[in-house]
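Data block below; observations after.
Here the complex is missing one protein chain, while the rest keep their positions.
Presenting subunit A:
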Amino acid sequence: MSVQTMSLSGRKKEVSNKKMTFWESLYLVAIVKGLFITIGHLFTRKVTVKYPEEVRTRAGIWRGQHMLKRDEQGRENCTACGLCALSCPAEAITMTAAERKPDEKHLYREEKYASVYEINMLRCIFCGLCEEACPKDAIYLTESKVLVPASYDREDFIFGKDKLVMPLEMAMANAKNRQN
């Protein structure tokens, strides 16, 4: 097969540069053909998703809002190792590490923990690399369908531990489920 006649899609059409006849140069036939094509679309199914009322079904591997996990006893998993921040291609994560006090053993699982943990949602691209990097199973991208809410204030997009850490009740409920 020569290069000239090759067609990967099988729909290749040779362009002909022959001079148009008078009827062709009036474009009428071509236009009528085109009109039939477009009118067909009047009756096809519309693809619009009416967003706030209808939500598109999402894939099983949907990566939603992050969550910092707690273990069965309600202690935070994160040990502020910084691997998530390092792996983050968007450089969205910052944190400050602190040492666990003896009386905080019920709060943090490891001896070191993140006293401040912030994700800048304006930078995050929800790639999920932080989740993959974490050695402590501490950060997860949840199935949450809620997207980052709009705001006029840039500060509102920096999510701190108050928004990221898993609620205690949820951790307890999870633990109970696991026992059953």
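For this structure, a couple of remarks:
In this text, a contact is a pair of C-beta atoms (placed from the backbone, for glycine too) under 8 Å apart; a residue touches a chain by one contact, two chains touch by 3 or more; residues count from 1.
Going forward, contacts and distances are computed from a predicted model.
Taking the options "Putative aliphatic sulfonates transport permease protein SsuC", "NADH-quinone oxidoreductase subunit H", "Ferredoxin" or "Carbohydrate ABC transporter membrane protein 1 (CUT1 family)" in turn, only "NADH-quinone oxidoreductase subunit H" matches the UniProt protein name of the chain that is not displayed.
Which of A:K19, A:R45 or A:R154 touches the hidden chain is settled by the complete complex: it is A:R45.
Residue A:I37 is the one among A:L8, A:I37 or A:A150 that touches the chain not shown. Residue-level contact of subunit A with the missing chain is found at 22, 25-28, 31, 34-35, 37-39, 41-42, 44-48, 50.
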